[in-house]
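My structure is below; once you've seen it, I'll send some questions.
One chain of protein is taken out of this complex; the other chains stay put.
Our next item is subunit A:
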C-alpha cells in the first residue's frame, strides 16, 4: 500500500477492516459453539466427589528481603529457585530449607526465574529487559554474577522465562508484547512471536509428543498458542475480562488453564478450540496471580491477590479447599515435578511448601 494512499483515507480503510474483523469473530464464535454438546460438569456428574481436603504448610522459606515474585522447581524435585523485588535470586534446597546459592541482580523486580533442566544453571530477569543465565557453581567463594551470560534482550521488562527441553534454549515473554526463543550459548534470537496487543505476562511449554508449541497470556486478555518452529499463532482465546497473569497446560497437553485479574480461572480445550470451564465464586473478588495443576490434573491450585490459595476440582468445577497462611498476595505457585507438593511465593517475602 502506497504511503500516499494510506494517508489520504486511513480512517476508511480501518473502519472497513474493523467491520470485517468483527464479522469474522462472530462467525468464529458460532462455529465453536456448534460442536459444544455438553458442559464439563455434566460429564463429571458420574465421578465421585472429592473428600475432605487437608493440606498444610510443611516448609516456610525465609530469606528474601522483599516481595517474592517468581519461583521454579529443579528436576530433582526438592530444589527451587526464587526471585524477588529486591533483585535477589536464591536457590534453596526446599526440603532442608537451606539456601544454596544467591545472586544479586543488577536490577530490581526480578519477575522471572527458571531452573535449567540439568540443574546446573538458573535463568532470571525483570526490569533490566534481559534474561540472564547463571551457571551454579559449587565453589562457595566464586561470585556467580561473574559467569553470568546475557541471553535475551527485550525492549521492555521480562515477565516470564523457561528453558525448553535442554539447557541450551530459553523461551521468554516480555512487557514489549512479544515472546522469543533464544539460543543460550550465542544469545541469538531463534524465533520471535508477535501477536499480542499488549504486555505478555506468562507462558508455558506444551508437554506434547512433538514438543513444538507453547501458550502465552497477556494484558490484552488473550491467550495464544504458538508454533515454535514457524512463529505463527495457531490458536487464540479471548474470553477473560482482564489481564491474564498465568497460563499452565493440563498434564495431557490437550488443554490449558489460565488465571486472570478478573478473579476467575478458566480451562480452554485445544481440540474443541473453546473455553470449557470457569472456576469462580462470588466471594472471590481479587485476581488470580498464578495457577498450576496437580499431577493427575484433577486439582487446580490458584494463588490469589487476596493472600489465599484456592483449590479447585477441575472436573466438577467446584472449590475443594481454601488455604490460608500467606500475609500478602500470592504471586507465584508451582507444583513440584513429581507432584508431591506445591510451592507458593508471596509478597510477604516468604515461600511456602504445601503438602
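Before moving on, here are some points about what is shown:
Criterion: a contact is a pair of C-beta atoms (placed from the backbone, for glycine too) under 8 Å apart; a residue touches a chain by one contact, two chains touch by 3 or more; residues count from 1.
Keep in mind that, in the parts below, contacts and distances are computed from a predicted model.
Hidden chain, UniProt protein name from the list "Regulator of G protein signaling 11", "L-lactate dehydrogenase", "DNA 5'-3' helicase" or "Aminotransferase class I/classII large domain-containing protein": "Regulator of G protein signaling 11". The chain omitted from view is touched by exactly one of A:52, A:165 or A:283, namely A:165.
Annotation: of A:128, A:204 or A:243, A:243 touches the absent chain (contact as defined above). Interface note: of A:153, A:190 or A:278, the residue touching the hidden chain in the full complex is A:190. Mapped onto subunit A, the footprint of the missing chain covers residues 1, 3, 6-7, 10, 13-14, 17-18, 20-21, 24-25, 27-28, 31-32, 35-40, 43-44, 47, 50, 55, 58-59, 74-79, 93, 95-96, 98, 100, 109, 111, 118-120, 127, 135-138, 156-157, 159, 164-166, 168-169, 175, 183-186, 188, 190, 195, 197, 199, 201, 207, 209-210, 219, 229, 233, 235-236, 243, 245, 250-252, 254-255, 261, 269, 271-274, 276, 287, 289, 294-299, 305, 314-315, 335, 338-342, 353, 355.
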